[in-house]
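All remarks here apply to the structure that follows.
Omission of a single protein chain aside, the complex is shown with its protein chains in their original locations.
Each chain gets a letter, A and B, in the order it is written, and its residues are counted from 1.
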Amino acid sequence: MDSGEANMSGASMVSAHSTNIVGDAISKIMEFKDKVFSIEQRGGIVRIKIHRDILPHIVQRLAILKGIYLRTMMASDERGLEGVYRLYYVFGVDKEHTNLVFEVALPQEDPKVPTVVDINRASDWYELEAHDMLGVEFLNRKLYRLVLPEDWPEKVHPLKKEYSVSELLKLYRPKAVEYAKEIGAENIVTIPIGPYHPALHEPEFFELYVRGEKVIDARYMGFMVHRGIEKLGENMKYDQVPFLAERICGICGFVHSTSYCQAVENALDIDVPERALFIRSIILEIERIHSHLLWVGVALHLLGYDTGFMHSWRIRERVMILAELLTGSRKTYGINVVGGVRRDIDNDKIRKAIDVLNYVREEFKKLVEISINVPQVTARLRGTGVLPLGEAIALSLVGPTARGSGLDRDVRRDYPYAAYKYVSFRVPTYSEGDNLARTLVRVDETFESIDMLYQLLDKLPSGSIRNESWSVEPYRLGIGSVEAPRGEVIHVLLTGEYSPYRWRVRAPTYQNLPAIPIMLKGIDLADAPLTIASIDPCFSCTDRAIVVDVDRNTVKSIPIEALSLKGTRAIR
Amino acid sequence: MSQSTIKESSSKSIDLKKALSRIKRSIWVFHINTGSCNGCDIEILDVLTPYFDVERFGIKLVVSPRHADLALLTGPVTIKTFSKVYRALSAMPRPRFVLAIGSCAVGGNIWFESYSTMGGFPKVLEMFSEMGLEIDGVVYVPGCPARPEAIIYGAATLLGLQKPKTVYRRFKA
Partner (left out) sequence: MVKFLKIIPIAVKTGTVTIKYPYQEPLVTDSFRGAIEIDPNKCVGCGACTRICPPKALTLTTESNTMILRYFVGRCIFCGMCADTCPEKAIKITKEFELATGNIYDLYSDVEHEVKTCSICGKTFTSKKLSNKIASKVPDIPTETMDLCPDCRRKETLKKFIGVPEQ
């Protein structure tokens, strides 16, 4: 494999097809001729095998070019196939609908690779997760436990192929019981300490460090919801995994099952019938509407306006009933399978859908007029939680969080999928980067989605809804990505014989969370909950926050709503 | 298959009925999310909104377990949240009730044998009684996610307002 000879014909084929950015990138990469082993292009994916020594240099070269973002990184155990661990770095070139996948092989007796976190800050959590799950070591950086608990046994890495699900099960459950007995039943609330005390094991998500009433830093302690989904997916058949994928998130589950199905269809070149693509797009837009209405309700609740919360959820309820009529369940719809969908939409349902959409558009317009365009509310949203454009680019942010700061990225337009090439739509972008900008992006997107749904329901073609005649070829790479209400979801998949060999899921909140400490620096404590909620984090954020006052050396645990209500009272 | 119900000694069941009759009119609930996908949690919030409106039964959401009578538990109890569930439930004063909502809490859902979860509330209940934590009444509400009407039905079952419909059945093929 380490022959040192590069596949040059592949390189020329790539530069003939692509225009500026990809061609530039390839020519920069070819400067390292002897450490680049092969370049192949298939559809929108360019696979480049490189030696691990030149990885930081390549990332450096790509960082200079504009328009290339790190989408995800997947580490996989291929010791059974070629005796190596392999890292796949997926960079996306938005304007040219192309993915550059860099494959770095690490020998099994020496799984070390230089870190790229100082060049590309978005790779921080990907490296930590690869270290936790597979034991890959990244040189010249501090490695700590991100996903697994602190006292997980040292040398056991769950995604390695030698551990079966049942073996890992027996390993840790008794330890959890021991740990709980040790901690005991007492609740530590206030203790006089320094900046941080390691024994404070509260079930919190955010630690806010304050000086007086201003926040100076924040730390995220999470991954409580880690359930071992990627390992479970390796033991399930292809048609069972969409149900597993849908339960990654209850609010935006359909995007995960669609993204998985698209990854398999991309890897195996499966032809999905047109009607199925339209049905997928229709359900995706319905999900976007109900997710944004949910967010508007939660934001109004955090500002203290509970009436607005109730009205927003009243409007949303009609959308959930419509989803149940079309698919069979209020959430976690369960209609996606590889090759199409399982349930059809008839004309009666289309008529009912149009009624619901008319109702939602009317009512939501009225609600926005009386709640968001009101001076008291805009005073709290304007100018708080500012995220500059430079930071958004450096962290490769996605979704309304990025579009509120002027970074115009949208998977529906940049990497078209399902039926989006048949409809026309705008992508709303604002450049101020504060909470108000992100709110307005979501409000505008809701009205855009309603317009898109009218177009999709009108143009629905006839035909079958499922392609059942496809066969599996092992060890092919597929990428599927979808624009979720929170941002870009991307699934990378390596096919196996009866089940996926390796399946990597990257949810949008994972990419957006590192932006929170930046947004929280220097703002008032009362604005912190709304700022955290403005990236629309996909965890139950009605929790508590720990507030650490560095001047007075106190630690307090306060419910998040109480923090925020203080600000509204101050305005009145 | 052996059928055993949750053990209740005779003295405890008298306490239970008295306690239930005292709190039946206005029960205070506390919500614990032990690592769920948020589907069932949003349905719990839905139960408070105008379409289903559980406040007409006198049920109120509180922020601290020390004020609560009933814990609404969702999620398959991941290994990271196990000790926190233990502490939250211990902080509730007796009599304490748990409503295990959703397929994750009742049976562990698809990840009942994953390395990262404890497998649902029934498994955790056994471990709690070994650790000395007694729960006075549990009701299981299946569903993925559990409908708001099913949650109201489950709460009504817990309060003794109606008898459950499902019983164990065995048929010969």
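Some notes on this structure:
The working rule: a contact is a pair of C-beta atoms (placed from the backbone, for glycine too) under 8 Å apart; a residue touches a chain by one contact, two chains touch by 3 or more.
Bear in mind that the values here come from a model prediction, so they are computed numbers and not experimental data.
Across A:R342, A:R413 or A:R476, the residue that sits in touch with the chain not pictured is A:R342.
Note on the undisplayed chain: of the listed residues A:K112, A:K161, A:R211 or A:K366, the one touching it is A:K366. Within the set A:Q240, A:N467 or A:S499, the residue that contacts the chain not displayed is A:Q240.
By the touch rule set out above, subunit B reaches the unshown chain at residues 1, 3-6, 50-53, 56, 103, 106-110, 112, 120, 122, 137-144, 147, 149-150, 152-154, 156-158, 164-173. Of the residues in subunit A, those that touch the hidden partner chain are 236-237, 239-240, 243-244, 247, 307-308, 311, 314, 317, 321, 324-329, 332, 334, 342-343, 366-367, 369-370, 373-374, 376.
Operating definition for what follows: only the chains that are shown with their structure count from here on.
One inter-chain figure worth recording: subunit A and subunit B are separated by 31 Å, centre to centre, where each centre is the mean of the chain's CA atoms. The residues of subunit A lying in touch with subunit B in their complex are 148-149, 158, 165-166, 168-169, 171-173, 176-177, 179-181, 183-187, 201-203, 223-229, 231-232, 243-244, 247-251, 253, 294, 310, 313-314, 317, 330-332, 538-540, 542, 559. Across the interface of their complex, subunit A is touched by residues 31, 33, 35-43, 45-46, 49-51, 63, 75-76, 78-84, 86-88, 90-91, 109-111, 113-119, 127, 130-131, 133, 144-145, 147 of subunit B.
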